[in-house]
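Have a look at the structure that comes next, please.
Every protein chain of the complex appears in place save one, which is left out.
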Amino acid sequence: MPTALHRLILACLLLLPLAAHAGDAEDFLAANPTQQAKLLQDWAAQPDPARVELINSLQQGQLTVNGETKTVRLNNRLRGLINNVQASQQLLATEPKVRLAAAQQLQKSATPAQLKFLDQQLANEADDDVHSALSLALANLQLVDSDPAVRLAAVRLLGDTGDPLARTRLEALLAPGVEADAAVHTAAETSLAQVKRKLLVGEMLGQAFSGMSLGSILLLAALGLAITFGLLGVINMAHGEMLMLGAYSTYVVQLLMQRYVPQAIEFYPLIALPVAFFVTAGIGMVLERTVIRHLYGRPLETLLATWGISLMLIQLVRLVFGAQNVEVANPAWLSGGVQVLPNLVLPYNRIVIIAFALCVVVLTWLLLNKTRLGLNVRAVTQNRNMAACCGVPTGRVDMLAFGLGSGIAGLGGVALSQIGNVGPDLGQSYIIDSFLVVVLGGVGQLAGSVMAAFGLGIANKILEPQIGAVLGKILILALIILFIQKRPQGLFALKGRVID
Amino acid sequence: MNQPLMLTAAQKAGPKVTIAVGVVILAVLLALPLLSLLPADSALHVSAYTLTLVGKILCYAIVALALDLVWGYAGMLSLGHGLFFALGGYAMGMYLMRQASGEGLPAFMTFLSWTELPWYWVGTEHFLWALCLVVLAPGLLALAFGFFAFRSRIKGVYFSIMTQALTFAGMLLFFRNETGFGGNNGFTNFRSILGFGITEPGTRAVLFLATVLLLVASLYIGWRLAQSKFGRVLTALRDAENRLMFCGYDPRGFKLFVWVLSAVLCGLAGALYVPQVGIINPSEMSPTNSIEAAVWVALGGRGTLIGPLLGAGVVNGMKSWFTVAFPEYWLFFLGALFIIVTLYLPKGIIGLLKKKGEQ
Amino acid sequence: MRITPTAEFMLEPVLDPNKDAGSSRDAIGLGQAAGKGLNTRHGTILTLEDISVSFDGFKALNDLNLYIGVGELRCIIGPNGAGKTTLMDVITGKTRPSHGKAWFGETLDLTSMSEVQIAQAGIGRKFQKPTVFEALSVFENLELAQKTDKSVWASLRARLSGEQKDRIDEVLDTIRLTASVQRPAGLLSHGQKQFLEIGMLLMQDPQLLLLDEPVAGMTDAETEFTAELFKRLAGKHSLMVVEHDMGFVGSIADHVTVLHQGSVLAEGSLEQVQENERVIEVYLGR
Partner (left out) sequence: MKRRSLIKAFTLTASIAAMGLTWTVQAAETIKVGILHSLSGTMAISETSLKDMALMTIDEINAKGGVNGKMLEAVVVDPASNWPLFAEKGRQLLTQDKVAVVFGCWTSVSRKSVLPVFEELNGLLFYPVQYEGEEMSPNVFYTGAAPNQQAIPAVEYLMSEEGGSAKRFFLLGTDYVYPRTTNKILRAFLQSKGVADKDIEEVYTPFGHSDYQTIVANIKKFSAGGKTAVISTVNGDSNVPFYKELANQGLKATEVPVVAFSVGEEELRGIDTKPLVGNLAAWNYFQSVENPVNAKFVADWKAYAKAKNLPGADKAVTNDPMEATYVGIHMWAQAVEKAKSTDVDKVREALAGQTFAAPSGYTLTMDKTNHHLHKPVMIGEIQSDGQFSVVWQTEGPIRAQPWSPYIPGNDKKPDHAVKSN
């Protein structure tokens, strides 16, 4: 293991003069913020394994002096510097993974003072990944090197990254009067073009993803409505409140699990799914039996009655849970995101929601097309009297279908609770969008709703950067109104003899 | 279904009582502004507060009547009438803002660093042009929307959802500051109208009288329409549109006429509402407001002329009382009202009264 | 329910209906067979050629050809799903054919006209299910159907002239609803509704009448009376009757068309088609 040995020797050599400084913590505590910053910059340029403990506890905002733990008041600037020191330290670690992460951090935060140290580390780096990451970090600093050859190499290296920071650095280099060497200048231009192309790819992918994500949210919000409105013909204005109740179920599950099974709290959204489904389905069935069943075939009346229901549900939740939004936290596995490209991070919660939306669609499709219940639902919605004559218990089927629609809305509510607010007004902000999705997709058409949701999501996200969120939304509303002119039955319309 | 028996009974007993009640109410409404001019310590004095409150409810009653023309008679439930109401209000508000700002730009424009008026503000310093806008803005929008909607036979629920989307889009548009209508704040701090101070008791009384007159005029128009063959065509349209087409009537023209008429009435109501309450802002366009208007009509009794007025009065009166007495239960009450009316009172209060009158 | 690109939106009727309607009245008071403005030089009032309609791949009408002469009374029969109602939808503009020609007289292209234009041009239709304006009285139903200026402005100012009232009374008498004149149409019996709808057609005074199962739900006496009525109408008007009741068809028709799977299977007198091998096969399922 020559490299490990090398590193150790090197470290020892490097740090010999500093080893005596046992009073780092005292120094830090005694310093004012400006001096603290200076200290941290020095430490970053000359990392010392002896300081690992110190830095780790500093990151937590604490310092131990003479066995006594003290709280340090940090601000964002100091935290940034501490992270940089940490990365410097970690370059000395034996674990390549740790070194890689450190090198990546240094690409963003390294300062010219660290140049010498990084140079040394690079020379000794055996791991390929770490080596290339580190050389990039170094290249950022070498752009101002006095040797044109070094600058040229650095510029070329930067061209291979898709890092947004590289773009800024190259642009700075290309500013008039900065780079004297013609060769470096040309190379910088090529590199900049390369970087820009890569950034554009990242941006496009990002836009596509955010469109998909918005689409999946619209879909989850609208899917239940596609059943209650699309199949049963009930203009369910209380649909938004079913989403809201689903989200509140999530909140209650989270609360209960925190109290009784705190060890499994990470998985509360999974428990919340069935709970939300059955709670909202149950409420939906009660509503169907008490109010809606008297109103079949009178769609405009269902609109008014369900609007009344929605007002009462909102106020009920306000009285029970308070007008304030409630706290629904993302569990760790739904926090953060995966870095796909230097300028593209896909948040986990959004990825999970897209997958979840598709799952729900598939399950709904299976339920409607492959089960007895689905057959009954379709029969009743197409010809109620005929179905009744064939022995289909229409009342029960209506109730179950409405329950199903409400339950799916409840599932949507669980997903919505992971990306936004949970408050009594949650449903109100989704109801108009949901109706537009169902109408645009073609009433009663599951596939249509899916297409419409994703179409609207992506269109929204393409328009937003161009003309802003508000105008984008207005434009889309206008387009939908025009589209409905052309195809009053929506995207997926069943043609047929019109029955009067 | 209307029972012929009941019809004749109502025809026999109806007019006298109805007219008597109508005359009394009208007399009270006409007396209110005069009483408000009495000195404050007089026993009969009507406060400015009462006058503006009743004036506001009267404006709502006109909206309810206008909505009833399209919903009760022609069977098209609009969930976007708040938009027309607000457009009328904004048109009047533009004039009032110009009056308040004198030669300069309205305050919110200087705040956006605009140096000149946008083209659509041109001429709004003239009261007559503002009046034209009050009619034209909601009228033309209704014409354009109706033209497309009726051409492609959007009806029933689709029509309701589309109108809702329309008013929602309008609300978003007017919330934007760049649109040039004061954004979220809208228009407020009016000073004078036609040179009279907006807070003068005399101005208030005149505005109130104008509202009463508009209400009476709307009632008359509605009554004439309901009596004419046009009214019968609308009813036919509501019940069997296809049959009507095969009789050779083009439903689009009939729908469009009543739709635009209704929008214009709403616009006029909005124009009278704004100087009385002293503010117009985009929340008037929120879909909730328009749905609430549908409940006034449903509660009062759709397809009748008095019903919507009654509904608007009852709901708003209760709202004033409930939000003071039990603010937390107002929404429960309103929600329950929606459900009870649709389940048990399909003909509204008027239907209930007729039934009772018959027994 | 496609919209033809040429269909324009108009407040005024495109084709001015005959102003001098009723100038030459017969016993029941319908106008002349072919009104002014309709060119029927070759004696056919309706020409359908190669008409096809398909719904999601299912061909409801398949290269259908049909000619109806001026003053003819044509019966259309055929098993369920043969395309009878779709045929009426095509003629009245409710359904657009995917290809084919449809002419009313010699000059009017039905495929490019809207339902309203077609109705105003002189084609009246009675639905399978009786459709009347239920909230209006019998009198008002007839008043609305009356042949007159049907624009918005005209309706706002309309007043019934004495002549028009007489005309309504006449038709009321014909359809035997004089006693129920002020009743809301929704309260009529099924048969009465059928008659009211026929009465509305009479008021409309069209040149071509399309009648979808006119005697369904009628008593024998009523059916007989209807047959009489139709026979009187024929000659001065052209009639196309879709009916299942063979007795009724036999009592009125001189010319019968049999539809099957969207195209014409046979045509001729009732006896002729009843002897046709393929017709027997289709009807008896052999």
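Lettered A, B and C in written order, each chain numbered from 1.
In this section, contacts are C-beta pairs under 8 Å (C-beta built on N, C-alpha and C of every residue); 3 or more make two chains touch, one makes a residue touch a chain.
Please read all numbers here as calculations on a predicted model, not as lab measurements.
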Considering the full assembly, with which of the depicted chains is the omitted chain in contact? A, B
From the list A:Val150, A:Leu165 or A:Leu316, pick the residue that touches the absent chain. A:Leu165
Please pick, from A:Gly423, A:Gly442 or A:Gly455, the residue that touches the omitted chain in the full complex. A:Gly423
Which of B:Thr124, B:Ser218, B:Asn316 or B:Thr342 contacts the chain that the document leaves out: B:Asn316
Absent-chain interface as seen on subunit A, which is shown: 33-34, 37, 73, 75-77, 79-80, 83, 108, 164-165, 167-168, 203, 206-207, 210, 213-214, 217, 322-330, 335-337, 339, 343, 345, 347-350, 419-421, 423, 425, 429, 460-461, 464-465, 468-470, 473
Residues of subunit B (touch criterion as defined above) contacting the omitted chain: 13-14, 17-18, 21, 24-25, 28, 47-50, 52-54, 56-57, 100, 108, 110-113, 172, 175-177, 183-186, 188-191, 199, 277-279, 281, 283, 306, 310, 313-314, 316-318, 320-321, 323-325, 327-328, 330-331, 349-350, 353, 356-357
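The rule is short, and it goes like this: only the chains that are shown with their structure count from here on.
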How many angstrom lie between the CA centroids of subunit B and subunit C, rounded to a whole number? 43
Just give me the whole-number Å value for how far the CA centre of subunit A lies from that of subunit C. 62
By the touch rule stated above, which residues of subunit B touch at least two different other chains? 151-153, 242
Give me the residue numbers in subunit C that touch at least two other chains, ranges are fine. 1, 94, 127, 131
In their shared complex, at which residues does subunit C touch subunit B? 1, 3, 9-11, 13, 17, 92, 94, 114-116, 119-120, 124-125, 127, 131-136, 140, 143-145, 147, 150-152, 155-158, 182-184, 186-187, 200, 204
Complex interface listing, subunit B residues touching subunit C: 1-2, 4, 147, 151-153, 225, 228-230, 232-233, 235-236, 238-240, 242-254, 256-257
Using the touch definition up top, name the residues of subunit B that touch subunit A in the complex. 77, 145, 148-149, 151-154, 156-158, 160-162, 164-166, 168-169, 172-173, 175-176, 242, 287, 291, 294-295, 298, 328-329, 331-332, 334-339, 341-343, 346
